[in-house]
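Just one protein chain is left out here, and the rest sit where they should.
So, subunit A:
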Amino acid sequence: MNTRHPGLNLGAHHGAADDAAEVEIFGFWVFMMSDAVLFGLLMATYVSFLGATHGGPGPQTLFDLRSITVQTVLLLTSSLTMGLAQLAMKHEEGTRRIVVWLLVSLGLGGAFLALEMHDFLSMIDKGGVPQASGFLSAYWALVPLHGLHVASAGLWMLAILGQMAWYGVDDGVKTGLLRLGVLWHFLDVVWIGIFTIVFVGGLA
């Protein structure tokens, strides 16, 4: 029963954390699958509401593709740095390196959120509030939910950093970081969907 599955698996020398990893990561992927249904349905809602602008502002007036592209780059890069943090853990390259890469990921995620906030505010300035139309309601139900996920993932990362300060890189921290990584990469996948469907699709 030693089948492996997607995710950064620990090695046998990680002891109990390695045994726990299989079930915990698998469980977390299953959780992500149900979360994917959530985002998928909201994306479908958005697509079916594309025409429902009800005389309010549409994608052409509201979306700033340049800012969105920068956000995309920030978020995808944070996935890379999260991967580097996990590799540092897997190859036991020292706590400092893990912490540095995690902080870089957190910074990139924070920059993404800041930029997204800026976009939201400028949308509101242009009358792009959720109450304006079905189209905007669908937009505001989907995109901020992703942002909320990113913010929660950031909070979780802070909690894990706190555990590292308290206990060092112990089994709990290891499996916690593996799961956080799954969430982090998953949110990138979702963002690629949002980038394509909401922004590129909306402007097309």
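Here is the rule we use: contacts are C-beta pairs under 8 Å (C-beta built on N, C-alpha and C of every residue); 3 or more make two chains touch, one makes a residue touch a chain; residues count from 1.
Quick note on the criterion: contacts and distances are computed from a predicted model.
Hidden chain, UniProt protein name from the list "Alkylation response protein AidB-like acyl-CoA dehydrogenase", "ABC transporter permease", "Cytochrome ubiquinol oxidase subunit I" or "Electron transfer flavoprotein subunit beta": "Cytochrome ubiquinol oxidase subunit I". Only one residue from A:Leu62, A:Leu102, A:Ala138 or A:Val169 touches the chain missing from this view: A:Ala138.
Although one chain is not shown, part of subunit A still touches it, namely residues 1, 22-23, 26-27, 30-31, 33-35, 37-38, 41-42, 45, 48-49, 52-54, 56, 130-138, 140-141, 155, 159-160, 162-163, 166-167, 170, 172, 176.
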